[in-house]
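Have a look at this one.
One chain of protein is taken out of this complex; the other chains stay put.
Our next item is chain A:
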Amino acid sequence: MSAASEAETRFEREDTRRRWLLSTPALLIILVAAVGPLLVVLLYSFLAPGSYGDVRWQFSSDAWFNVFLERDIFDDTLAPAWAHLSIFWRSMKLAFITTLLTLVFGFPTAYFIATRDERTREIWLFLITIPFWTNLLIRTFALQEVIRQEGLLNTLLLKLGLISQPIPMLFTDFAIGLGMTYVYLPLMVLPLYASMERIDFRIVEAGYDLYASRFGVLRRIIVPLVKPGIIAGSILVFIPSLGAYVTPRVLGGGKSMMLGNLIELQFGQGRNWPLGAALSIALMAIVMIALLFYVRNASRGGPTHG
């Protein structure tokens, strides 16, 4: 081996070592702050509940059993844990609808911004990010003030004479949908905008030149080009809305549990930490599956014909 190549390998080796060293802080943080607690949660899900919260150090698979199945408290028959399943389903549904609504409202918004000139674009983007400056809880309570019985909207409509008595909006599904869409819209608009900004709009013009209808241009040209943005935005919206419970609780009245509430109940008044831990891990598994589904969909890529 020549001296030159030996020096080169040594240099490479040093380079690799330096890279590892430089990434140590990040790796440590991931290990200590992400993997560590997760392992604790996983461990707890296999222990028995303590009498007043906490866990007893004794192996038990009851928690996992109870995530999916339950023994009827009255006639002792074994059945799927319908209560848990319907709460899972409600959270999934909410996450799905939120993703859909933010997409419906976010797409035109992002398109509008992407087609402005550069300076105006910056102003619009800036406006989109403003809600992030305020805490989620405060924004949710502000929305509550707008739609409550004697709130801003009802008062305005009454004064204008458009309605004769206040429309009940707070504590309805409408309120939850409104709140979730409002809260997660920026997370959809930003990635959509990022991929729209890169579109070469001459292609769109070419499409029109070739007699494509407006809808055809949207479906055959814009949507395929924006697809990575749609997928990124959907992931960013879907995952947090799956675990969301502040917004549904405050605007929906908290009559129906979300997954987040169900988990909280086990760690709080329910005093069943193992079940709470098992439910958390189950939620994570769902997120992972959803993510894999999205990523596989994304990697298929290319314009779709259909």
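The rule is simple: contacts are C-beta pairs under 8 Å (C-beta built on N, C-alpha and C of every residue); 3 or more make two chains touch, one makes a residue touch a chain; residues count from 1.
In this section, contacts and distances are computed from a predicted model.
Per UniProt, the protein behind the absent chain is "Putrescine-binding periplasmic protein"; the candidates were "Putrescine-binding periplasmic protein", "Cytochrome c oxidase subunit 1", "Acetyl-CoA acetyltransferase" or "biotin carboxylase". For the options A:95, A:143, A:176 or A:262, the residue in contact with the chain missing from this view is A:262. Touching the chain that is not shown, out of A:86, A:213 or A:297: A:86 (per the contact rule at the top).
Mapped onto chain A, the interface with the missing chain covers residues 49, 51-54, 70, 73-74, 82-84, 86-87, 148-150, 170-171, 253-257, 261-262, 265-272.
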